[in-house]
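One structure, as C-alpha cells, below. Some questions next.
One protein chain omitted, others in place.
Moving on to chain A:
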Amino acid sequence: MMASGYNAKEEDGHTSGGPSNGGAAGGTVKSRKPDNTAFKQQRLPAWQPILTAGTVLPAFFVIGLIFIPIGIGLFVTSNNIKEFEIDYTGVENTSACYSCAQNFSWNSTVPCTCSMHFTLEQPFESNVFMYYGLSNFYQNHRRYVKSRDDSQLNGDPTSLANPSKECEPYRTIDQVGPIAPCGAIANSLFNDTLELSYLANGSKTPVALVKKGIAWWTDKHVKFRNPGGNGNLTAAFQGTSKPVNWRVPVYELDPMDPENNGFINEDFIVWMRTAALPTFRKLYRIIQKKADQTPTLASGHYVLDITYNYPVRSFDGRKRVILSTISWMGGKNPFLGIAYITVGSVCFFLAVVLFIIHHKYDSRNSSADIPN
C-alpha cells in the first residue's frame, strides 16, 4: 500500500549519507536513530502461560478437586428438591380435561372447567412454587419475540395510542382503536386459571395461592408501568381495545388489587418475559410456608381445578402444572450437578493420564537437544 503511488517526498531523494553531504543542506541534521524504549524495541515484559507439566497437571488436579465437590453439592441439592408435575393437556381420552381440549372454541362464552386429581407421596416442607409449563410453544420465535411495544408497556401515552409497528397484526383493531397491550406475546397470554385444593376425608380445602411476588422486581417496578399511574385504569385505557384473544380488557386483569392490575399485573409480566426454549415453565403462584410446623403441602390427595381457556392441541403443545420447592441454586435440575461431577472426574483422570504420558515422553525429549 505504502509503496504505491507517487510520493513527492521521494522526489527529493533520501538524504542518504547524513554527515557526508550535510553541510550544503544546512541546519542541524536530525539523527534518524530510533528511540530505545522497551515498547519500540519489543522488550515489554510478556506474561505467557506456558503449558508445562508444572502448570497443567496441578491445574487439572485442582480443577478436578474443585469441580467434584461442587457437582456433588449441586446434585444433592437438586435431589433434595421436591417436585411434582402433572400434565393436564387432555390429549388422552382418559384425561379429565379431554373434553375441554376437544371442544375448545375461541367463541365459547362458557368456560370449560376440569379437575385433575393427584396424590403427593411426600410432604413439601418449605415454600412451594407453582408453575405452569408449556411445551412445543415457540415463545422464542423471532417474529413473536419482537411483537411487543416496550414503551407502551412502560406507560407511555403516545405509544398507548399509537403502538409500535412491531406489534402488527395485533396493533390496532379497525373502528375500535389501538390494542393495549399490543403484539403477539400479549395476545397469547396464558389464561388458564388453576386452583389447588387439598382433599381430606372427602372435604375440599383450598390451598392459599399467593399471586404477588412472582415477577422480577425490575420488571414490576421499572419496565412495566401503567399509563397515568395506578389510579383510574379504566380511564387511562380509554379508547384502547383489548387484545383479540383476551376475554377481559387489560384493566380488568385483577380488578381487586390496583397494585396488580393493568400492565403491572404479575401474571402478565411473567408471560411477557419470553422463554428461551420451546419447552418452558413460568411461575404461576407461590404457596407460602405456614407459620406453624405443618408442611406447606402435606402428603395426601389434592385436586387441581382448571378453567381450561388456553388451546394448545392445535400445535401439539402440552400444558403442565409443576409444584416445586426451591433451594439456593434454584429448582430441580440434576444436569448441572452431573456435568460438574463428570467434568471433575474427567479432569482427574486426564491429570493422571497426562502425568503418565508426560513422564514417558519427557525423559525421551529432554535428552534430544535442539538441532542447532
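A few comments on the model shown:
Simple rule for what comes next: a contact is a pair of C-beta atoms (placed from the backbone, for glycine too) under 8 Å apart; a residue touches a chain by one contact, two chains touch by 3 or more; residues count from 1.
Please note the rule applied: contacts and distances are computed from a predicted model.
The chain not displayed here is annotated in its UniProt record as "Phospholipid-transporting ATPase", chosen from "50S ribosomal protein L14", "Phospholipid-transporting ATPase", "Ciliary neurotrophic factor" or "PANK1 kinase".
Across A:72, A:86 or A:354, the single residue that touches the chain missing here is A:354.
On the side of chain A, the interface with the absent chain consists of residues 1-14, 16-21, 24, 29, 31-36, 40-42, 44, 46, 48-53, 56, 59-60, 63, 67, 70, 74, 127, 129, 131, 133, 136-145, 147, 168-169, 184, 187-188, 214-216, 218, 222-223, 270, 273-283, 286, 311, 314-316, 324, 326-333, 335-336, 339-340, 343, 346-347, 350, 354, 357-358, 361-362, 365, 370-372, using the contact rule stated above.
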